[in-house]
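Only a single protein chain was left out; the remaining protein chains are all shown in position.
Moving on to chain A:
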């Protein structure tokens, strides 16, 4: 159990369970009743004031007591929580930041990045407000594209209706294939399973018909899956636990996975990155931040760690593969990252080093030299400039 959270949790509970204010309210209400009784008494010519006096006195004492109690609770919370919540992001991230206050252009860019994220998530109603509030005009064509995506997703998520998605995928069949997506087949597969499950106790004719209508197109690519799927029809009614059922409850057929795949492929086809850049960057920040915290702590205790190449972080951040978007090649000779100015060069022996290293090894392109990794000798003219492409 972590300490700051524990403290905060305890303090919230303590404060929440303090019901002093309710008591003050209740006491005030009974004081009101007392006054009403007094009025009644006086009406009936009994003007004894002792009762209201005692009542006022006890209201006064109790209220004071309850005030003290809640005051103490609030103060206690403040001092304890202040003590444990001591993290300051801007102490830890000390580099250049995105600034919108002094730079109106940056502000517009941030606004636009937010608009794009909201578009991807279908918040059209909020966007209308933002347009008005911030004087932004979102291109209608772009809005329409995302509205179409949103309709597909809504009928899928809220009405369990795959047809709009299937229609769209069929229309863009070739493009989907060219980006290496088998979304179209997967949608048919899901639809087949849906039909199958709906009619499993009767004749699975609907599903069979669906399969006959739609699967043949995918024979060349997904024959294996198709035969397994159709196989389950044969077994469905008689032996429920034959093991083939697994094909129908496949893990990566969860709605969430599909939902994401539709979003991503749709965005790819309209020429955008499959995930929201703003979202991915912020997500990265949660993974990267601990490294900043660690570096900050170490540099504070050891004083002088601030060696760094200009405009580069002084420490490495490990990101998961899904957040690595470029092929990084570190030259094995110079240990430098290759760039477009200093590109990777392939030697005739198929080993790769950076151009700078190549020039150095060949003593400014005059000498033959031995590959640093195998016995073969070579000249600079034989090396081929290359680039790593991520698909």
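To be clear about the criterion, a contact is a pair of C-beta atoms (placed from the backbone, for glycine too) under 8 Å apart; a residue touches a chain by one contact, two chains touch by 3 or more; residues count from 1.
One rule holds in what follows: contacts and distances are computed from a predicted model.
S.K.: Name the absent chain as its UniProt record does, using one of the following: "RING-Gid-type domain-containing protein", "Queuine tRNA-ribosyltransferase accessory subunit 2", "Ribosomal RNA-processing protein 40" or "NADH dehydrogenase [ubiquinone] 1 beta subcomplex subunit 9".
M.R.: Spelling it out: the chain absent from the display is recorded in UniProt as "RING-Gid-type domain-containing protein".
S.K.: Looking at the whole complex, which of A:4, A:154 or A:367 touches the chain that is not displayed?
M.R.: Counting the whole complex, the residue in contact with the absent chain is A:4.
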